[in-house]
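Got a structure for you, written out below as structure tokens; questions coming shortly.
Heads up, one of the protein chains got dropped from this complex, but the rest are sitting where they should.
A and B are the chain letters, set down in written order, and residue numbers restart from 1 in every chain.
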Amino acid sequence: MDAPYAIEMVNITKRFPGIIANDNITLQLKRGEIHALLGENGAGKSTLMSVLFGLYQAEEGVIKKDGKEVKINNPNDANDLGIGMVHQHFKLVQCFTVLENIILGVESTKNGILQMDEARAKVKALSEKYGLQVDPDAKIEDITVGMQQRTEILKMLFRDNEILIFDEPTAVLTPQEIEELMEIMKNLRAEGKSILFITHKLNEIKAVADRVTVLRRGKYIGTVDVANTSKEEMSRMMVGRDVNMVVDKTPAKPKDVILKVENMTVASKMHSNNAVKNVSFEVHEGEIVCIAGIDGNGQTEFVYGLTGMEPLVDGKITLCGEDITKESIRKRSKLLSHIPEDRHKHGLVLDYPLEYNMVLQRYYQPEFTSKAGFLKRGEIRAYSERLEKEFDVRSGQGPITIARAMSGGNQQKAIIAREVDKDHKLLVAVQPTRGLDVGAIEGVHKQLIAERDEGRAVLLISLELEEVMNVPDRILVMYEGEIVGELDPKKTTVEELGLYMAGAKRNVTIDANTAEIEPSEVVDTAARKEEA
Amino acid sequence: MVLLLQYTIIFASVLCLVALGGCFSEHSGVINLGLEGIMVMGALGGAVTMFLLPAGSAKIVIVLATTLAAILVGMLFSCLLAVACINFKADQTLIGTAMNLLATAAATVFVRAMNTSINPDNVSTSIQYIQPKKAFLKYFGKFEFNWFMLMAVILLIVSYIVLYKTRFGLRLMACGENPQAADSVGINVYKMRWAGVLISGFLGGLGGIVYITAGVSEWKFEMGVAGFGFLALAVMIFGQWKPTNIALAALLFGLFRALSNVYTGIPFLAAMNIPSTVYNMLPYIISLIVLAFTSKNSRAPKAEGIPYDKGMR
Partner (left out) sequence: MKEKKSLLKNPSFQSILTSLICIVLGLFIGFIVLLMINPAGAGVAIKTILLNFLTRASAAAQMKALGNTLAKTAPLLMCALSICFCYKVGLFNIGAPGQYEAGACIGLYAALAWHCNWVICLLLAAIAGAVVGSISGALKAYRNVNEVISGIMLNWIMLYLTNMVLSGKKVKDPASPYTIKLASGNKSALIPTAGLNKLFANNTTVTIAIPLAILFAILIWMILSKTKFGYELRATGFNKEAAKYAGMKEKQNIIVTLAIGGALAGIGAAFLFLTGYQEWSTTQTSVPGMGFNGIAATFLGGLHPIGTIFASFFIQSITDGGALINKSVYPSQISDLISSIIIYLCGFVLFFKFAINNWISKKDKGGPNVNDVPVKDDAAKAEGGEK
């Protein structure tokens, strides 16, 4: 036992075309510790874990197990080394029982017939030892998400894995289930298992982790002891202090209410909880409101509900004084422009030429379709050319370029051009700068501010802290489907914002228009328990 | 009445075998629309073997050789589906349809070429097997028992055990339900899908020879197998991809098929004067209705029809 580390990843560098996903990262997991891996979206956590699991090969750096260098070329190698992972999206067969899922791949047989009794006994013993209550003969589709996760954990334990990776395990759990998971993780640690815990929730790190390694934008920031580090310090490590991007803008002059959302609740497709819970707020003419938050906290579902792509469970949406709660997407689009989160899935018909994509929201209007139902190709071409020029959309062959062949930045510019140019009172921009380079990002921000100055309302949904701090006039923080705080970007700090986004803080505003905000600590059961 | 029972059982055996074949393929994640074609090829393999075996061969030799030939040819033909859909990720509907057309055309060409080469004046597309067929039959009073009936029952039980009680079955179904999950625990999805398709070739080929020997002693290969492969597909859906239910569905649909053949011999049915086409139509109509009411929570394997790509995790 001379090597103190169960697994070490030393100086790992992994590049993708145009991006260095992991830049010289070192991660050392001690035997019998819970080690958190902290970072924002896109910090490189998943890439690092994919390297450890053999899904990707790193260009530089080595992986050591118990001090000895090892090669991991595929997930089977990782399994052989005793590394197991609970994926964010569970790898379970829905119509199989818990037991069948656990033994899949490592079944024992006698005369060719599966021996379930032995396996059942082992699973029962493991569940008792670690406090993982789950019925081995229940079908996965009938049990809760929390139990499904326990099945995944049992899968690792059944294979006698020593190194357990949890990839954002709390994202899909209820608060009670989270608390139970924390207990389970502590039990596992007590039994000598080494745990890597990927998360961006500071309270959870405080509650269970011994040490934490922080990544930011693909770079290694540092490894610290959790006990000696405050949440504020961790938050600063995660988001960085140097928010030096300055966006030129005048103070907002909000006027009439354009969008009013009351008690909006939207169901989730991932789990049985609602993804958006009882959200209410207003957006005025001439202001940019940003919904900030970490990915997967209900922003996507909120936008689907707002734009009509998913029905609401409950609530009311008023746009320019008109109740649009039950209106079609087409009807809403008369007043609402929508820059979607996923430009490949929603924003573009990738196999259509650019010009056809430019009129995706307007093709049916008399400007582009004759009374007989024929497309006015000349007008479409001219319109596309005008937008390309105005918004500097570059492509190989101009309007006839197939959208698939354009660069990501230009695809995004085309969508923005289309949405901004069409008639609207409200612009919903979801992560409009995702995947763009610095110059393009600046252009998009200018566009949003121009929209505001022309008297429209802008609702920006963003995960990028710099964007959140600089572009909007008001910030609403969404955490687990709720608006947990309203902040003034001029008066708040990145650290404070980080605390809200990580669920460590919340304030309750009675009047959405009050600029004065009183932050107050939230009661977080897990955190409080740890301190007690 | 005995005739009705006999026809019902033999048709049910065919449907059961072929539907089980489809069941294995779909549980591995590959939709097999080429069952009809696989049956034709199996029928061809078996019929040619019976035709070529020297007269007076021992019964057991005839039964075994014919069965083996049908199975082998069926499996070989199913490789066309496996290569295209598993390795080259081709459209499974297109390939299945092509296989059905290909099988009938190839069988016809083969039989005609064979007939012509033996006797230049023989341009028929039929194979006769009156004598060798007797090897399969045993009479219990009026009831004509066919060894294939027993084979179908045995294979039904074996299928059930393989699917639900063995490591192979568990892994196979995992590949059809969630190939990513199977891959993550070290199962080779491509291999399992190949296995599933080959088993469908095995059972489909066998079903083919059972079908053409069921009622007649000569088969005209231009006709293919008259839609029995598609009927088996309906049986599989009606049986909700479960062997026991498939067996029951096969009995029901076999009964309809038998009725269309023999209803004139049953006084009270003949009196109702329902055209035989109605009995032929019923299985499809029932399947369609069942589909309409169960598709939203169908037990169809979730990943069927989607080519698996290791790169996409």
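The criterion applied here is as follows: a contact is a pair of C-beta atoms (placed from the backbone, for glycine too) under 8 Å apart; a residue touches a chain by one contact, two chains touch by 3 or more.
As the structure is a prediction and not an experimental result, all values here were calculated from the model.
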From A:S46, A:S127 or A:Q148, residue that would touch the chain that is not displayed: A:S46
Sole residue of B:A43, B:A69 or B:I95 that reaches the chain not shown, by the stated touch rule: B:I95
Residue among A:N101, A:N203, A:Q361 or A:T492 that touches the chain left out of view: A:Q361
Selected from B:A84, B:I212, B:I246 or B:A303 as touching the chain missing from the view: B:A84
Touching residues (missing chain, whole complex) on subunit B: 33, 80, 84-85, 88-91, 93-95, 97-102, 104-106, 108-109, 112-113, 116-117, 120-121, 123, 125, 222-224, 226-227, 230-231, 233-234, 237, 275, 277-278, 280-281, 284-285, 287-288, 291-293, 295-296, 309, 311-312
Touching residues (missing chain, whole complex) on subunit A: 16-19, 21, 41-47, 307, 309, 328-331, 333, 338, 340, 344-352, 356, 360-361, 363-364, 369, 373-375, 377, 402, 404-408, 434-435
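Going forward, only the chains that are shown with their structure count from here on.
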Mean-CA-position distance for subunit B and subunit A (Å): 48
Of all residues in subunit B, those that touch subunit A in their complex: 161, 165-167, 170-171, 173-174, 177-178, 180-187, 299, 302, 313
Subunit A - residues contacting subunit B, complex: 55, 75-76, 79, 87, 91-96, 100-101, 103-107, 109, 112-114, 155
